[in-house]
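What you see is the complex with one protein chain gone and the rest in place.
For clarity, chains are labelled A and B in written order, and residue numbers in each chain start from 1.
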Amino acid sequence: MTGDGVTRDSVTGGGTTGDGVTRGGTAGGGRVVTVETDRVRHAVAVLGRATFLAAVAGFFALPLLWLATAPFDAHPTITASVPEFTLRNFRALLDNPYVLSSLGNSVIQAAASAALVVVLAALAAYALSRVRVPGRDALLYVLLLLSSVVTGTAAMVPIFELATRLDLIDTHLGVILTLSGGLLPAAIFILKDFMDGTPTSYEESARVFGASPLQILRHIVIPVIRPGLATIAVWAVASVWGSFLTPFILLRDPAKAPGAVILYTLYTEGGSPRLDLISTFSLLYSLPVVLMYVFVSRRYGFRFHGGIKR
Amino acid sequence: MNTDAAGLGRARAFGFVLPALVLVGVFLIFPALWTIYLGLTDFRLTGLAAANPSLVGADNYLTALGDERFHTSLWLTVQFVLGSAVIGQAGLGFAIAWALRNRTGPVKRTVEGLVLLAWILPSSVVAFLWIALLDRDQGTLNAFLHTPGFAWLLDHPMASIIVFNTWRGTAFSMMLYGAALENVPPSHLETARLAGASTFQQLRDVVFPRITGHMLTNLLLISLWTFNDFTSFQITAGGPEGRSEILPVYIYNVAVSGGRLGFGAAVSFLVLLINLVLALVYLRLLRGRRGVAT
């Protein structure tokens, strides 16, 4: 066994670390050499991992710098830099008539869509997970496929026409229903996976005690998969909060537009972006989703629980 | 083994699925079918054909399939999906999950927090962040690298949006793989380590076989999402000269900017078909794996 270690180490050790330890020790004392190279290799691994994680952190932090500095800068440029500190940008922002109302609109649209998505997806995912419906997997995959294609630009014309005919233009409801329809397939897909990972004995136990299916759902299933529901809710809110195209097309009245749309109106008369307002509003607009995420992940843990299994 | 743990019964199960199905049917399936119909017409945003579109049969499809710009766009999209979803998001996501797998404490929280932040921020905000990062004259990246005046978005538009989309979407893969790695029993890894397996061998022989299902599902989801992602429009608008015009942007440009709605719908349907093929390939792999595993 020791002999094995020496030959392997002298190959890899020579290639990667290249120090004298392996070269010096090939004649005898194989055990010492193995321990030494193992220690070196361990150190290299730890260092490599630390470097990698630092690089990842840097990569993901870099674009965020601007968001952290520009809103407080008296003369914001596009460069992230140590700001000449001011809160004046926030006051200027609040002078824009649509800014505050757009936040309210975002809240209405995001909250209602998330509620709709969570309730409908939970019901559907539960039934699909627990009752054998022929072709349920194929159905889910087809819907998933459609949702990712259609929610892009592809079906904007039909959706506009549809909203016009259903009298949903310029209503929150139109935006809510359209966005929910697009989010539902993925939500059902992920929640069904959560359900599949929950033992059926919970429900059977409740059933033997005489609980009705709705009671089982209310007393057992929903509390047990609450982390999954919370994850879906956050995901739905974040998606709606950031979506631009659907509200842009379905809402004419700027008083009903959400923040994502209003952000693109913060230009000067000359057509150049007003960086002070844009950066400030970006920060303001990001905060609610970030806070919501922090709250939910503290409370329930934000994760795709058992992961998606199939 | 048991088919109906809660005693729902077929009828009630159908009732549970129905509301979701109605919403999806009206706001997803119906527009999709409509798109297919529009693809067969010469419907335009303005002009005579806007008021009174006429059926043109397969003309749009033939035009699209022969269109140089469509070919370029398709090829760019393939690069985009392979580069930012398969290699970028899935690769980086797995690497992060692996590096953090049995860690706790501030390092894990910081790295995960930053990665998740990139995912959770609203897309409109994110687009501005990257414009600010990559700007030619005042961009943070040029200031950081001391390369003033380097025009990232003009000289390397595809690379820019690939890196952008990796940054934007890695969190999902990271979380999914993080959860998947927890399903790998530590004893299996320890057995491999005792046998003297290197990290690569541990991954190949112990980890990957156990999480193939997760990996394929994740790849399916992020490939579909990336294929149809429109956020890059807010950064490069497909330019310069169409060098970052991936398919969703191409559709927007021809349909909305160019006004050729019927043609755009036809391209949309082609995209749907390509996505379908993509999904079938993944499902095939998934099923093949299941056939072997069980």
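Definition applied: a residue touches a chain if its C-beta (ideal position, glycine included) is under 8 Å from a C-beta of that chain, and two chains touch if they have at least 3 such contacts.
Keep this in mind: contacts and distances are computed from a predicted model.
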Identity of the absent chain, which is to be given by its UniProt protein name, from "Chaperone protein DnaK", "ABC transporter ATP-binding protein", "Cytochrome C" or "Alpha-D-ribose 1-methylphosphonate 5-phosphate C-P lyase": "ABC transporter ATP-binding protein"
Residue in contact with the excluded chain [from A:49, A:136 or A:219]: A:219
Residue touching the undisplayed chain, where the options are A:160, A:202 or A:264: A:202
Touch list for chain A against the chain that is not drawn: 199, 201-202, 204-212, 215, 219-220, 223-224, 226
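The rule we apply is simple: only the chains that are shown with their structure count from here on.
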Inter-chain centre distance, chain A versus chain B - centres from mean C-alpha coordinates, in Å: 13
Chain A residues touching chain B - in the complex, by the definition given at the top: 4-5, 8, 12, 45, 49, 52-53, 56-57, 59-67, 70, 77-81, 116, 120-121, 123-124, 126-128, 130-133, 141, 143-159, 161-162, 177-178, 180-182, 184-186, 188, 200-201, 203-204, 206-207, 213, 216-217, 221, 234, 238, 241-245, 259-260, 263-264, 278-279, 282, 285-286, 289-290, 293, 302-310
Chain B - residues contacting chain A, complex: 2-10, 12-14, 16-17, 19-21, 23-24, 26-32, 34-35, 38, 43, 92, 95-96, 99-100, 107, 110-111, 114-126, 128-133, 135, 137-141, 143-144, 167, 170, 175-180, 182-183, 196, 198-199, 213-214, 217-218, 221, 224-225, 227-230, 234, 248, 251-252, 255-256, 261, 264-265, 268, 271-272, 275-276, 279, 283, 286
